[in-house]
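This is the structure I have questions about; it appears just below.
Only one protein chain is missing from this complex, and each of the others stays in its spot.
And now, chain A:
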Amino acid sequence: MSLQETHASQSMFLLDTHCQRKEGILDEEALQVTQQLLSSNPDFATLWNYRREILMHLETVKEKDEVQKIYEAELAFLESCLKLNPKSYGSWHHRCWVSARLPRPDWSRELSLCDRCLSLDDRNFHCWDYRRMVVKVSGVPVAQELGFTDRLIGSNFSNYSSWHYRSTLLPLLHPESPESPSPSHEPPQPSPSHSPQTQSHRVCEEQLLKEYELVQNAFFTDPNDQSAWFYYRWLLGRAEREEMISCVYVSRDEERVAVAFSRPVNAQSVSLLLVLDGQPQKVEWKSVHPRFKHSPVCICDLPPGTISDITNEHNLTVHWTEKYTHRDCALYTGRTESWCRDSATDQELFRSELSVEKTSVLQSELQSCNQLLELEPLNKWCLLTIVLLMRALDPLGYEKETLAHFQTLKEVDPMRSAYYSDLCSKFIIENTVLKMEYAEVRVFSITDKNLTTLCHLDQLLLVTHINLSSNQLQQLPPQFAMLQCLEVLEVDNNRIENLEGVYHLPKLEEVLLKNNKISALADLQPLASCPKLRRLDLRGNPVTQAANIESELTALLPSVTDLLL
């Protein structure tokens, strides 16, 4: 500890011992000593607290005018501290406190302090936070602050902190009107809590168009500065879609009901009510895999004999009681299964990155970005934004261009090429889901596309045949167990070493795993949970070299009659 600090703590010890006996007499000295110390070390938090105590005490014994003077002196002292160290938490916090206690605050003086501080460092977030407090407490109109950001951005488009501030102001001034298409028809839910992404922070359309113009000026002027691009992305974005049951599936053979939700739920705690032919059913909802507790798909088994008679028609309703929503499903005579769903297309599932605004507006934005791309063909922000717009307008129609742009992205921003590959895989999966739905088939096929991971598996609840051959997959994770209708799994020529997700798939009959990396019998354990499995192709896997593999497999998987090693 330095000499200074020793002196400080000794003084304090002395001082407060004194204070306990003679209140107020040594306050002046205490203020002087702490002032000296804080000038050189504004992060000595205890000293600021000590000062606050003294000041609060003085408030009770001095006249209002004197108190005003004392606090103004405090502000002057703080200004000198901030000049030395503009990023001290202690100093800014104390200034907040003083400003709030000043009998006659001078808010314009505080704003001008902020202006000066920001002119030296426009990214000083302490100063920005302080400014926000001043604006709030003094009631500066939002429109005036918006004008402030206009000036800052106008003089320097690259002012990221200004764009950020604007993003918080704009929705206050021009909120989305209640009549505009808003996903939620119910009264506002108490949770989850708001973030700028959620509905209440969106901006009305008229103002949005003006903002687009402002932002386009910015990124046409300096296409390499990311400030405007991030702001633009936010402008184009939209709220989360409403929460609902996206699919109810029922199967007579297993007497099982599977429910898919628009977001993951916890099977144990989600409030679901199953009504069968007008009668509430007591069932146990579970997730599809014990290691996958927070999942968009839940399943339950009906008591045996409930729906097994194919000559009976049944009506099911699943109520998601806490969200005041439900979905019906009718199981007809002669049919072994039934479902009711909104397709990914209906839900605009993959397009919902962007706003629900008029297509013409998005077309026009796409046009502007394409114009910029002609001038700046290697600009990654432009490419990313174009991809976003194309996926919003017509994911299948623009598929070829999207893939080409991803290729370019990997070339112009090679540092992130692995990330772009992953993003591209995701889009390929999304497009395959859409194509599958347009064709109204239950077959999902992506081969030879360098897929390394899987996503949107909740969209594959109804799929009966899946072909993922010739990719780079290493595992079929627990999420894979959402494919409750799967009958045939083709995943030849990958790098599969983990089959965790092939778990209790009641209809699974064939698993084709040629040329993968299954190395131990234990890796195949999950397959034993699939009662209908009869055909298994393990050729070209290390596990086939193990001793006695054939007899071990027969013991593990007795239902398999067609085993290829």
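Convention: a residue touches a chain if its C-beta (ideal position, glycine included) is under 8 Å from a C-beta of that chain, and two chains touch if they have at least 3 such contacts; residues count from 1.
As a working rule, contacts and distances are computed from a predicted model.
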Requested in this report: Assign the chain not included in the display its UniProt protein name, restricting the answer to "Geranylgeranyl transferase type-1 subunit beta", "UPK3B protein", "Ubiquitin-like protein ATG12" or "Sodium/hydrogen exchanger".
Outcome: "Geranylgeranyl transferase type-1 subunit beta"
**Report entry** Among A:128, A:285, A:339 or A:427, the residue in touch with the chain that has been omitted
**Finding:** A:128
Requested in this report: Could you tell which one of A:32, A:224 or A:321 touches the chain left off the display?
Outcome: A:224
Report summary line: Full-complex touch with the removed chain, picking from A:46, A:80 or A:144, is A:46
Report summary line: Contact with the hidden chain, among A:175, A:264 or A:540, goes to A:264
Query raised in the report: Residues of chain A in contact with the chain that isn't shown?
Result: 1-2, 4-5, 8-10, 12-13, 16, 40-41, 43-46, 49-50, 89, 92-93, 123, 125, 128-129, 132, 158, 160-161, 164, 167-168, 191-197, 201, 222, 224-227, 230-231, 233-234, 240, 263-264, 266, 294, 353, 414-416, 418-419, 422
